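Note that one protein chain is taken out, while the other chains of the complex remain in position.
Right after this comes chain A.
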Amino acid sequence: MPETEPLLVSSPSRDYGSDGGASPNKRRVSAVRSVDPSQLEIPGCGGTLCCHPGRWMHRFIMLVLMCLLGFGSYFCYDNPSALQDDMKRDLRVSTSEFMSLYSWYSWPNVVLCFFGGFMLDSVFGIRVGTVVFALFVLFGQLVFALGAFLDKFWLMQAGRFLFGTGGESLAVAQNTYAVTWFKGKELNMVFGLQLSIARVGSTANMNLMGPVYDLVGRVFDLDGYEQLGIALFFAAATCVMTLICALLLGFFDHRANRILRLDEGKTAEAIHITDVKDFGLAFWMLCIICVSFYVAIFPFIGLGVMFFESKFGFTKSNALAVNGIVYIISAVASPLLGFMVDRVGRNITWVIIAIVVTMGCHATMAFTFLNPFIAMSVMGISYSLLASALWPTVAYVIADHQLGTAYGIMQAIQNLGLAVIALVCGSVVDNNGYLILEVFFLGWLALALVAAVLLYLIDSGRGLNLNLSATGRAQMVEELEREERAKEEALGDYAQTADLLRPRSNFYFRNRYLSRLGAKLPEHYNIYTSALVRRSLLQ
């Protein structure tokens, strides 16, 4: 499927614009344009500022499309959370049944986090892949809404399953598009913007779905599950927008490819599942931290609205606003904290701090009546801190060529944990209430803390240097470079192989990981945006 190949170039002499010269197994790795595209003359209106693929205005249009691409899936992802009360009442489901709507989203991604990016690379290609995933998202949401309208809860669950199948992979596609178009120019900003738009989508959902639901009730004179179904159909409009964006992106991308005569890159490495057996204890500690920390964040946010309403007497809109704060803060704080962790080093220390602070936030909400606004804001910061400090650490304990698998496993375990715990949380609330739920989360955080402390001990014991300061790391890098030079001199022609021994920074490892999941990143891709990568990648 040559048309699905991206517009990436490694050698200026190749031209496969319209002749289908690309073979299906072609892959992309780097994005370097062959000619200065803006210098290319295009006759007719195609050459105007808006339509010329090389001009900034056209790229800006693409940026808008990319941002809107993710909006739909984020908007609809949290539909259940925004309408929790109404949904439970209209469909007469228990809290645990309600939470299963989130599990049905998470379950497919226990596996798909391995394959989503890979399929994008090897089977569909970016353009068709994006459209396919957008279709999954749209159909998923339509089935979900239909299920509500017909009062068939199982149909709603099926819809969430379909929706989840597309949702996570769509995020990968979005990043890939960003890289192909903005690499070497405004990529950092684009990643930041995409995340912000995603958060805006999530927040908009939290604030809009309630009024939309009420409006549907008034305008169509419906109530119960029919009112809910119609409201969800309205939410599906955002997924239609996603599909339109996917189609437009595919069209423009293809067009740019044709006009600018772009070439292909080289093959990326595949993930080997057998690498798993070589992973060390430190890695499994990181997995435990990862899963036990995130289950204390996301399932909590899923149940947050009701908690703030019933314990703190918040109105629905206030409860939604407080619930959304973690997302908003993480959008702003992630790049800043990522920057900070990069400058200071000492990843494990930051992880431990993040866990302890999060415990404090949960304890505050569990044992006091202090306004949860404060606790949720701090939790947003500690969550961002953990995300920035934890994920790069994997790169220090896992060999370079196994990184993709390692991240895949970690992501899978995390998704598995989130799916199971989301169900458990629902039944905990039903049977034991919110205090026990908070204590349950505190228990998970305590486990994360134990794992983090053990990781620190393993690190000190085995000299893995995970917790080096930035200065210490720089010294280590220098030392390795010295060794490398010595080897280079000794080995002569074999010097190239020394590349494998090159010391790695946080963002280098992250880039390696991202590139394996399908997001192609340039060498200069940096830490600030990497911390911003969407839920599908870094959670």
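The working rule: a residue touches a chain if its C-beta (ideal position, glycine included) is under 8 Å from a C-beta of that chain, and two chains touch if they have at least 3 such contacts; residues count from 1.
By our rule, contacts and distances are computed from a predicted model.
With the options "Small ribosomal subunit protein uS2m", "cAMP-dependent protein kinase regulatory subunit", "Glycosylated lysosomal membrane protein A-like" or "WD40 repeat-containing protein" in hand, the undepicted chain maps to the protein name "Glycosylated lysosomal membrane protein A-like" (source: UniProt). From the options A:S81, A:T95 or A:T203, the residue with contact to the unseen chain in the full assembly is A:T95. Of A:V332, A:L442 or A:A474, it is A:L442 that touches the chain left out of the display. Screening A:I353, A:L416, A:V453 or A:A470 for touch with the missing chain picks out A:V453. Mapped onto chain A, the footprint of the missing chain covers residues 85-86, 88-89, 92-95, 306, 310-311, 359, 366-369, 429-436, 439-440, 442-443, 445-446, 449-450, 453-454, 456-457, 460-461.
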